[in-house]
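Below you will find the structure I want to go over with you.
Only a single protein chain was left out; the remaining protein chains are all shown in position.
For chain A:
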């Protein structure tokens, strides 16, 4: 990217100095090689004419916060876009911290685009409320739509999906990731007409009903010869998998349904045979309710696997060890903590290409550990896997020593998310806070972009973070810190920080108000169960017109309590669209007061 940027910089200088600048078409052609938003945004800031040219040829629009701009503003600035990606609710909505009804409705965006952008090809939505009405409008308005990705969305039913299936003749990708869908039945699949054959990617793994129309599914799979990705849902039984795989041996990514059946040799050999015929398979997922005896059926494809999601597979360490030992090319592994330290040690020795590891808790609410998964497993993987960059790890104990070792082993981490299940857990060896351990992570991992903290932490850890984490873009904090100083270190030190989310920390008004200007350079800040007073929220709202300061409080209006009372939840984001008007009764946007603008 640096190369591209310096090239552009040079070009812009030439452009300015020349009496007759480059024709627009030439610039447009050059810009077409620039895909990333960041670079596009940089390009548009060079000069007015570049801004103009760039906006006319931007084909992919990314809106990280749907309330930061209005649909009209986007369509006005980019009249020719073909692909839009929108994100709605803050990340903590994934953990039910954002009450229902908060917002994030996609409908106004669809309405705006329906008229002006009939040639829209891609719609990607994350954490938005998508209704059947919205889906029906998409189906009606965008005849050319090829890609529809709904990630962590809610508000729609399979009826809406049926409308998409029936009308979107050019659809290539329908991807539902962790959505809450009102699954009325599997019959929506039969809305894809018999003449429809363009499907390349279908992910319905989050559909929860027990019914699915197998015949419609099989026919669909059979006639869509370009199908590369198919992720089934739990309702699809194991004995159907062989049929489906035989119709689509060209699959590259496959997600099973329930991976359980009575042990029958004919079912087993059918399945094993079907898997063997899939020479292109690189990614497997699904594996609900695994019967371990059926696992060897996938061994024939394991050597080519680069991605394996076993995070719903309730199988024990010995089986997991056997499985991963067959997958030397594995780059991405999602697994439950049943893998245990011993399994992770085996992983570290078999999978030298591993780049991403996620270990989820099998019993997150139990007090006593149910498995032997400790910091040792993470240390082993950090030591044995030289390419490991991204980690999400749930465990019950950690030590500073282990964290320092991990940091030194793996300075190439870009994402490090550690969740020690019990809040405020100290270093189990020394009983000290884990400040030094996380400090080592930020100090050694200079490219760290994302960090999630847990365990017992004082303001000290934030001092380290502010000092070292210069590339950090997203930070998640829970049950940590002692005082405002902690927050101040982060806001004043982390230059690249875009998203900060905090819960249950003793951070209050001072740090927030002292760093108010910084908030405009970030996408958003979430603080819940902290110590920010209503008075401070009001002040911030008044002084910072380009921020929306939302107080979310289900106890009732904040002005029914003293101003010094802390608000329940606070969501601050920069915006050029002003306050929004689709808020539920428990959300208040603090008003601007022009007379108090900071100079």
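Simple rule for what comes next: a residue touches a chain if its C-beta (ideal position, glycine included) is under 8 Å from a C-beta of that chain, and two chains touch if they have at least 3 such contacts; residues count from 1.
Just so it is clear, contacts and distances are computed from a predicted model.
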Identity of the absent chain, which is to be given by its UniProt protein name, from "Auxin-responsive protein", "non-specific serine/threonine protein kinase", "SAM50-like protein SPAC17C9.06" or "Proteasome subunit beta": "Auxin-responsive protein"
Chain not shown: contacting residue from A:79, A:364 or A:386: A:364
Among A:250, A:316, A:342 or A:412, the residue in touch with the chain that has been omitted: A:316
Touch with the omitted chain, as defined above, among A:100, A:280, A:293 or A:591: A:100
Absent chain, residues of chain A that touch it: 92, 94-97, 99-101, 152, 178, 180, 206, 208, 234, 288-289, 311-312, 314-316, 338, 360-368, 370, 394, 419, 421-423, 452, 476, 478, 503-504, 554-557, 559-560, 584-586
